[in-house]
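Down below is the structure, laid out as structure tokens.
Apart from one protein chain that is not included, each protein chain of the complex appears where it belongs.
Per-chain numbering from 1; labels A and B assigned in written order.
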Amino acid sequence: MALLRNCWYVAAWGHEVGRTLLGRKVLEEPMVLYRTESGAPAALLDRCPHRLLPLSKGTLKGDTIECGYHGLTFDCSGQCVRAPGQERIPPTAQVRSFPAVEHMGMVWVWPGDPLLADKVKLFDQLPQWAASQLASPAWGLNIGPYTHVKANYQLLTENLVDPAHVTYVHKSTLGTAAMADIPIETTQIGDTLLVTRWTPDSPAAPILQRFGKWPGNVDRWQYYWLYPPSIAVVDFGSHLPGMERTEVARDEGIRIYSCHFLTPETEASTHYFWLQLRNFAQTDAAVSQDIVDQFVLAFDEDKTILEAIQEAEADPRVETGVKLALDSGSVRLRRTVARLIDEEQAAATPSPSGTSAGVPARHGAKSPTPVSH
Amino acid sequence: MALLRNCWYVAAWGHEVGRTLLGRKVLEEPMVLYRTESGAPAALLDRCPHRLLPLSKGTLKGDTIECGYHGLTFDCSGQCVRAPGQERIPPTAQVRSFPAVEHMGMVWVWPGDPLLADKVKLFDQLPQWAASQLASPAWGLNIGPYTHVKANYQLLTENLVDPAHVTYVHKSTLGTAAMADIPIETTQIGDTLLVTRWTPDSPAAPILQRFGKWPGNVDRWQYYWLYPPSIAVVDFGSHLPGMERTEVARDEGIRIYSCHFLTPETEASTHYFWLQLRNFAQTDAAVSQDIVDQFVLAFDEDKTILEAIQEAEADPRVETGVKLALDSGSVRLRRTVARLIDEEQAAATPSPSGTSAGVPARHGAKSPTPVSH
Partner (left out) sequence: MALLRNCWYVAAWGHEVGRTLLGRKVLEEPMVLYRTESGAPAALLDRCPHRLLPLSKGTLKGDTIECGYHGLTFDCSGQCVRAPGQERIPPTAQVRSFPAVEHMGMVWVWPGDPLLADKVKLFDQLPQWAASQLASPAWGLNIGPYTHVKANYQLLTENLVDPAHVTYVHKSTLGTAAMADIPIETTQIGDTLLVTRWTPDSPAAPILQRFGKWPGNVDRWQYYWLYPPSIAVVDFGSHLPGMERTEVARDEGIRIYSCHFLTPETEASTHYFWLQLRNFAQTDAAVSQDIVDQFVLAFDEDKTILEAIQEAEADPRVETGVKLALDSGSVRLRRTVARLIDEEQAAATPSPSGTSAGVPARHGAKSPTPVSH
């Protein structure tokens, strides 16, 4: 499977990584994740180079991992620092390490060329809370549980540039019938996609009705930002009908940023990390829990649909052929990601003259900040 | 796997198909089954042509199915009648439909060329009850539960032209040791096979002893009718020793028609529908239940054997080589089905001169009615 490799991916929630060893596969690479004594995250290939035992079956000793079979010990750069039963450490006794950083409460890894890994390339499109590690008095935060989906990550990202599915997949939580025939608008800014829809003068989403306390209908907005390859921020909410469609006016309504971080595990499965920010009941833990519960239900509806599609696609007898207007986000996204992968692979291939074709452009770097009030 | 496709197959019991969507694979084709508001059965390919989501994950609205992902809506001919978010329905937005009819309490589908589907080709070899939808005062009826078997359908149909297995597989229900060395007789009438055995002056089948109330031994008969590719009617029973072997004389004994409708799901699995008709205790529901219970036990004995053979055949290291006299039904059946498939495929291939080689003869059409009193 072609994947963008020179890119930061979320491997785990910060609270999942600690002083025990966590094995997790990222972009088909088995990794072992842990924290050093100073608290910094570390990621190694989860295989001892001696007999291939996953290092995650070993023991964390200080900042090193001792293999659970013969005690070979590796530091967090992957260098073997002890080989029991002999003085000399074999020069091949090294395990691949992956750049790893903590950012926005999550541990991110870089599966590609480590020389290109740069913290400057970390996702930074929600600066007010990203800068403060998800803490801001203006925004209430809730974090969803780690979710595993048995579907290719692009089935999930397509779903996140697709406001149209909400009416049919999320009847009980997010969708309303009134939205069904409202067309979407798709914009591309650099590599970033923005798919929007306004549904005027209609009932609010079931999940928001009790917080808005609106007397009747509302204007609903959906702004789906997709930062290739696989981070999505959905800005959605409602305010009284007829209000302006500006950032400021949207902040006066009930507003939620639903943030999705998708990491390919294998060609057919995805790690799914998600959280929401809200501009109401910011410090109310019961509301945070309630929103998590609602989105667990909603994303389980997506999971059911997408896992069924993953299975159906595995049957070579049936092919898709129908394209709809509502696919414009998905089409552009597939095209953009394919181009980024092509660029990356071209840059990695030495040119005929022997020099590299260059470092791939930072994807997502030129896209504007969606939150800019 | 070569399969006879221009043929009615049972897809479900009538009571399984209603105003909810039932997904079921028939001859490797995923199908969604439902009833229209008028009660007629309908069958579509269980894939939305947009993103391949199984339509059975959608919603039944009137006589149409609304896809559970984006609301594309299809009527029961498979034509798309609504594409949310746009006026124009794409001409490719069509899903394959399958001819479907209700007959004898079951929903039958035609997986092959719809132009060749004809109700006249439905199974009609038991006219007195088939005509009246399984209701006849002369015959008590019991219906078995839908059964799934992890074995190729031909392992099941061979078992149903094979009276010899009864002694060994069904010791506790249908078999007796006395039958073991009685040879079978195999006749072929058109495409229909008839395999018979009379076991004179010996104990009745365990399952029949309590209904017959015979003072001692009986004459037992087994008439196995097999209508290719995969419908079987087993006429079996007992009467007092020395009575004639005619239809009339058999009706004076205790007589059961055990009817088997086998539908390939995949190359390695089969849908199994079965029922029995009996000429005793016709209206006694407790007897019906008792017979179901006995046959559930008996067919579970078959299932165990046939699934073990399916697994053993998957191991290419061991081959069969032994043919026995008792295989005559099985050999003829395999040969007949292979010929019917060859004929069907030849008819489907345009001849060199550009004209079709002809429609395959209706299989089973020339076979006589086994019940003709």
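Just so we're on the same page, contacts are C-beta pairs under 8 Å (C-beta built on N, C-alpha and C of every residue); 3 or more make two chains touch, one makes a residue touch a chain.
On a predicted model such as this, the values are computed, not experimentally measured, just so you know.
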| item | value |
| --- | --- |
| Selected from A:39, A:90, A:145 or A:216 as touching the chain missing from the view | A:90 |
| Omitted-chain contact residue, chosen from A:69, A:146, A:198 or A:280 | A:69 |
| Positions on chain B where the hidden chain makes contact | 162, 164-165, 167-169, 180-184, 304-305, 308-309, 312-313, 315, 317-318, 320-326 |
| Hidden partner interface residues of chain A, rising order | 28, 30, 45, 47, 49-54, 57, 66-72, 83-86, 90, 92-93 |
